[in-house]
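Here you go, one structure.
Yeah, one chain of the complex is gone here, protein chain that is, but the others are all in their spots.
== chain A ==
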Amino acid sequence: MSLAARLARNGAAGWLLPAAIIAGWEAAARAGLIPANVLPAPSAVAEAFWRLTLSGELIRNIGVSTLRALSGFAIGGSIGFALGLANGLSTLSRGLTDTTLQMIRNIPHLALIPLVILWFGIDEEAKLFLVALGVFFPIYVNTLLGIQSVDPQLVEMGRVYGLDRRALFFRVILPGALPSIFVGLRYALGIMWLTLIVAETISASSGLGYMAMQAREFLLIDVVVLSILIYALLGKLADSLARLLERLSLGWHPAFQKG
């Protein structure tokens, strides 16, 4: 087996390109091709990382941001999931709410920032509200879609074999909707970080976005770049977690079976 094939198998291949980019960037910065006030060398960013870690500032800001992201996600995600289930299972509920939700969905949620600041100031509620709103729709839409696309033949089979409503839901409908729900989950995780960062950049007194904005004020460009890299890593981490969950719960799906 070639080296490339072995790397691809254990998932390391995906990291080759980022590593190469960083190496090239470092070389270009040292050769003076990139001025330090435009883009600092990776080693300078690493230094900033170490400095902020020692001061405890970095950990605190990551903690604050993560807590915000997850709380907003929990609120928006659970409402979206509940409404997706309700509207997937009940035509009455769908008839009542779907039109309204589809109208709201077409408003870019970040366009609400001025209004949200007027409502909540720059306190935690503002960020939670925006994250929850951003996360709500991908979860809602995909849960609804998942339930609507469950094979009606399987539902009929369940009824014929005497499954009650509860068993029908947990053994036929929910597992059938799960692949689609996971698509919504991964999409929502992306929106979660995006929304939070925008919200923190515009109005906050702590968190990663705030740290980056402060650094800009003081022309600490290495800290700005560091913040951006941490966003990338956190986003990747969230996506990996979602993929792991997907693999664990969708083992039956041919797409997730190891060949």
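Simple rule for what comes next: a residue touches a chain if its C-beta (ideal position, glycine included) is under 8 Å from a C-beta of that chain, and two chains touch if they have at least 3 such contacts; residues count from 1.
Note that in this section contacts and distances are computed from a predicted model.
UniProt records the chain missing from this view under the protein name "ABC transporter ATP-binding protein", selected from "ABC transporter ATP-binding protein", "Carbon-monoxide dehydrogenase large subunit", "Fe-S cluster assembly protein SufD" or "NADH-quinone oxidoreductase subunit M". The hidden chain makes contact, of the residues A:6, A:30, A:171 or A:243, with A:171.
Of A:11, A:32, A:114 or A:162, it is A:162 that touches the chain left out of the display. The chain not displayed touches chain A at residues 153-154, 156-158, 160-163, 167, 171-172, 175-176, 178, 250-254, 257.
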